[in-house]
Structures are given as C-alpha cells and as structure tokens.
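Removed: one protein chain of the complex. Kept in place: all other protein chains.
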Amino acid sequence: MSQRTATIYWTGFSVILALLIVAPLVLPEFWQRFVTEILIWGLLAMSSDILIGYTGMVSFGHSAFFGLGMYGAAAALLSVRPPNLWLAILYGLVGSAGVALFVAYFSTRLRDIYFAITTLIFSQIFYVIIFTWTDLTGGENGLTFRRPELAIPGLFSVPFTSDTLHWFVLAMVTASYLILRRITQSPFGMVLQSIRENEARTRAIGYAVERYKMVSVMLSGLFAGLAGVLYAIQNRFAAPDFVYFLVSGETVIYNVMGGIGTLVGPIAGAAFFLLLRELFSRFFTEFYLIPVGIIFIAMIIFMPQGLLGFMRRWLNQ
Amino acid sequence: MEQISAFLQAIPYDQIVIQTLNGIVTGMILALVASGLTLIFGIMDVVNFAHGELFMLGAYIGVVVLATSGSFWLALVIATLVVALIGAALQITTLRPLLGRDPLTTILATFGISLVLQNYALWQFGPVARKIQEPFTGRFSLFYLEYPWYRILIAALSAAIIGGFWLFLKYGTYGIWIRATTQDRVMAQAMGIPVPWVHTAAFAIGSGMAAASGVLFGPLVGVTHAMGLDWVLKAFIVVVVGGMGNLGGSIAASIFISLLEAYAAIWVDPAQAVIVSFVVLILTLLFRPTGLFVPTPK
Partner (left out) sequence: MTAADNAALVDVEDIHTYYGKSHVLHGVSLSVGRGEVVGLLGRNGVGKSTTLKTIMGLVNPSKGRVRFEGNLVTGLPAHRLARIGIAYVPEDRRIFRLLTVMENLRTGLDRRGVSDERKQELLDKVFTFFPRLAERRNQAGGTLSGGEQQMLAIARAMMLVPKIILLDEPTEGLMPRMVSQIRDIIDVLHREGVAILLVEQNVPLTLEASQRVYIMEKGSVRHHSAASELRVNDAVIHQYLGV
C-alpha cells in the first residue's frame, strides 16, 4: 500500500472508530443498543465475507455457526457459577468450531449450488435438533441467563453497563476486523482469492485447494461464533430462531448489499439493512420486509457490487 | 422361533400401511412441487427460492376463490393460472436482467422475492391460518382409521398433472422446445426457438404447478404465510437427490423420501422425522452426488 493510500485509510478508520467509541455517550439508549447490534451483525456478515467474498464459496450455513456460538455461550453461562465471560467465549467458539469442522469437510467435496444448499440444510438440521431437544436447549423458548461480568482474572470484575458492553463489543469487532484484514492481505488470503477467481488454475499451480478451503471455513465459523457469543451476552438469551436458515439468508443479504470482498462492506450492509428496517417499521410495522425486500432485489439487479463494492480494490491493497 | 414370532407380531402392520398411504400422498404433492423446481433449474439454471411462496400464494388464492365461488375446482384452476402469470411476471422483471450473471445472484434474487411474497401474504391475510374445504368428505375404513378419500384424490390428481406435463414435454411442439432449450440453449436459439420466452413459459409452468400443489394440499393443513418454507427445503432436497434437472428422478426421490419420513414418524416425533430427508441428502451428496436414481456417469 502506498504511503498516501495508507494515510487516507488509517485516517478514515480512526475517524469511524472514534465515532463508534463516542456513540454510547451521545446517543439515546435505544440507538446505542442499535449501534451495538449493528456491530454484532456486522461481525457475522464479515465472517461470511471470508467465504463468499474472498474464497468464492456461497454459504447459507452461518446461522448454524452463529447459533452454536450463542448456545455455547449459554451453556457456559448456565453451568458455571458465577457466569464467566471468557468461558462463555471459549465454549461458544468451540461450539461453532465443531460445526465449522463438519461444514469444512463438505466444502471440499461439494461445489457451488450443492455446497450452498447443503449448508442451508445444516442450519436446518441444527435448528430441528435444538428445537426438539427441549431438555437440553429449552426448545422453542430458548434459554435465558445472566450477563457475566467484565472480568480480567486477578485484576478486576465489574458488571457491564450498556456503555462498557458497547465498548467491549466494539473492541472485539475491531480486533476481529484487523485480524481478518491481516489474513486476507497475507499470502494465505491471496491464495483464497485466487481460488475464488479460478479454482482449477489454482489447483493446477500446485496449491492444496482443499486445505485452504477448510481453513477458510474454520475461520469464517469462528468469527461467526464469536458474533453469536456477543449477541448472547448482550441480550441474555438464546433462541432457536437464530439458527433458522433465514438468519443465514439475511447475513448474505448484508454481504451483497454492502459489497462482497471488502470486509467492511458487509458491516455497512448490515447497518444499511437494519436502518432500513427501523425506518420502514415506523411506517409498515412488521411488514417492513416488503419494501426492504424490494430494495434488496433492485440492488441485486442495478447495483450488484453493493454499497462499498466500488472501493473493493482500494480496500484490499 | 418364539422371538421371531414376537418380533413379527410387534411390527405395527396397520401403521405401516397407513403410513405408506400417507407417504405416497405427501410424496405425490412433493413430486408436483419438485417437478416445477426441476423444470426451472434444468432449463435456466435458476435455483428458485421463491418456489415455496408460489405454493403458498396458490393456496391463498384458492381460499379466496373458494370463498367467493364455493367451487374447489374453480379455485384450483384459477389459482394455477393466476400464479403462473405472477411467475411469468417475476421472471421477466427480476430474472431476465440477471441472465448471464453469477448464479449466486439468482439465488439471492429469488430469496428476496420469497421474503417479499411471504410478508405480503402475512400483510394481506394475517397470521391466522385459513381453511380450504375439501371438495368432498367421504372416508373409507382402513384398520382403525377412517381414511379420507380426498387424500387418495390428491395423489391421483398430482399424478395426473405430472403425467399430463410429461406428455406435453414428450409430444407437444412447445414441449420439444422446452426439452431442446434444456439440453442446449445456444443451439435451440440457433434453430429459431425464442429461448427467452421459453424460459418465461417454463417459469410460469413451474409456478403453476407449485400453485396447484398448494391448493390440493391446502385442506390437509392450515393455509398460512409460512407454509412454503418447509416445502421449498424438501423440494430442494428432492431435486438434488433425484438428480438436478431430472424429472423422473425427482418424482422417484419425492416418493422415496416421503415414504421414509412417513415410516420414521411411526417411531419418532414428526418434527424430528424431517431429519430423515436431511440425512438422505447428505448421504446422496457423499456417495452419489449426481443423484440417487441416476446411473452414475462413467
């Protein structure tokens, strides 16, 4: 990246980060929670971008990763007293990693539409299991639990306020973004993109495409799981609805609306969608999906590169 | 000897027969839905996520026509025609512009359409399930049950529609156009076949078939805005297991999967019997990815 581009980029990054840090201090409570939620869904969408935008694998399985992250955290928060933040994160990541392993295996054997449909079915399998295994998962009603304290073992332990929770989420999401950015710009990331461009050629050059795909799925699954954990902590409940394939569908919508292959695009896409939803809910109550859906379809036809797609090359330098 | 006899006696024969019948009935409806999906995928490589919603719209239109006219048959015909037209309109406005683009875009576009249609139905008809009255209510005795004749009718009618469609494909002029376009879109064009319109017609036919299934199936369950979701998933599984674009395969797969699920429902909760179809899909993809009923190409 040239010096000038780097300066512009990091300046922009800092500005946005600063705005997000200040947000809870100036916004009313409702909007503050809203911004926190955008960050969480943005993280989910960003994780999905690794698969869709960088490796070229369309997946409808993110609700499984997200859901298992959520339930994993729930398991930790319900089984260990006092509820431990880091344990929740650990359990959540382990849970989503488990699913990711499963999906990763199939990712190497199936292509394109078959892979997409299979990931969708996976979400549904987990949905059915969670929905019907009432003893373990609370079935239809889900699980509720207390929010853990923000704790650094040995140093301090304070309950979260909505401000500190927001900053914690922001820290997690920012760290995730930076890590993912580093990865996508590394040689590994380049190979992923090469797979997206032309898988056969990449294989012919000598890369073990299968391994790269599996790692890509694991990465994607882990960060999606993290989003699930954060959601569980913020909302203090876990429900099967989040494992239903519609969540995967919405995630892909955020990706496409925001611009795939940009990492930040999906976050913008999530923000855009959620804002539209808020806006239209005022007028159309719960039928906001009708106008939002139409906007989505129109965007696919007329603006396929998404909101930030035009910045894709620039962002990936 | 005694154990064998005890085992044989423990098999719930009556339930198996009943479930076989149920499995075939559901299987035929699923076959009708899946045929439309297979037609659309085979001819234009479009994975139509909105197929379940077309099924649902058909059922709702059936409700409306039935309420105003009192005739089930009129409802069936009108719902089929109206949804076929809606399907054609959708294809022309949203799918034609996407021709030639990444297949992901059509999946997403049809997903978007499904969201819009579902919520539109919710808006217009509300969350309370509607009822479609069966055209006749005779039952016959089957073991300990009074089995409705209507269910047999559904299976027969679905079979008839599929059969009619197959005949059309095989012998009709436009049937040949559809088959030619499915096999080789480019050469079909070079032979003067107006491929864009064949695509629209195929989408319309597929939509109509979904709508007909919706009306036929309506009396068995309540008509709600979400009824399409389960069907679209199952239909996808059937299309993949039967071999993408293979009409005979999807029909066989529909019956196969429905029977398996019906039998599973004897022992497990019906909500969990659904997993059967998932398992079949995964096994198929692992071992015979071109389709369970399709001879593996050499």
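Letters A and B mark the chains as written, and numbering starts fresh at 1 in each.
Going forward, contacts are C-beta pairs under 8 Å (C-beta built on N, C-alpha and C of every residue); 3 or more make two chains touch, one makes a residue touch a chain.
In this text, all values refer to a predicted model and were calculated from it rather than measured experimentally.
Among the chains on display, the ones the left-out chain touches in the entire complex are B. Across the entire complex, the residue among B:I16, B:L122, B:I193 or B:I266 in touch with the chain not shown is B:I193.
Although one chain is not displayed, its contacts with chain B can still be listed: residues 173, 176-177, 179-180, 183-184, 186-196.
The definition used in the following text is that only the chains that are shown with their structure count from here on.
With centres taken as mean Cα positions, chain B sits 33 Å from chain A.
For chain B in complex with chain A, the touching residues are 47, 94, 97-98, 101, 103-105, 107-109, 111-113, 115-116, 118-120, 122-123, 233, 236-237, 240, 269, 271-272, 274-275, 278, 281-282, 285-286, 289.
Here chain A touches chain B in the complex through residues 52, 58, 106, 109-110, 112-114, 116-118, 120-121, 124-125, 128-129, 131-132, 245, 249, 252-253, 256, 286-287, 289-290, 293-294, 296-297, 300-301, 304, going by the rule given at the top.
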